[in-house]
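With one protein chain removed, the remaining protein chains of the complex are shown where they sit.
For subunit A:
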Amino acid sequence: MMENFTPISALIGGGLIGLASGLYLLLNGRIAGISGILGGLLTPTKGGSAVFERLAFIIGLIVGPFILMNATEIEAQSVVTSSLPVIIIAGLLVGLGTTIGSGCTSGHGICGLSRFSLRSLVATLSFMAAGFVTVLVTRHLMGGM
């Protein structure tokens, strides 16, 4: 039963994600929505240091795991099993969908729900539902992609 279930590390990791999002709002006054931060770099409208702030957040996102994998005993992996065309289509859909829907798991899921935003709840339920259905179709009805 549930051999891959890791509740303790999930809670600790989730707590750190919540802490990072909370501190970003409290200290910098901004929502830690990763799709928004990345997308904002593509069409920078705000002047000043906004571009560097976004860039610094994204550098941190990559540096964090890099530190843990090289300086600690904590292990993790990132396994992609999809074929190349599926990876490209999925990437395009994630980029397109988060732009049209104004956010992703972090912006709507963590930050939006923490503000008790009904709009973010609807967005979160939408992408969760599509995720469940997609895995049903690809894993169970088509036998993996």
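Note that a residue touches a chain if its C-beta (ideal position, glycine included) is under 8 Å from a C-beta of that chain, and two chains touch if they have at least 3 such contacts; residues count from 1.
Keep in mind that, in the parts below, contacts and distances are computed from a predicted model.
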Task: Among "ABC-2 type transport system permease protein", "YeeE/YedE family protein", "Carbohydrate ABC transporter membrane protein 1 (CUT1 family)" or "Tetratricopeptide repeat protein", UniProt-listed name of the chain not shown - done: "YeeE/YedE family protein"
Task: Chain not shown, touching residues in subunit A - done: 1-2, 4-7, 9-32, 34-35, 38-39, 42-43, 49, 52-54, 56-69, 74, 76-82, 84, 86-102, 104-106, 108-115, 117-119, 122-136, 138-140, 145
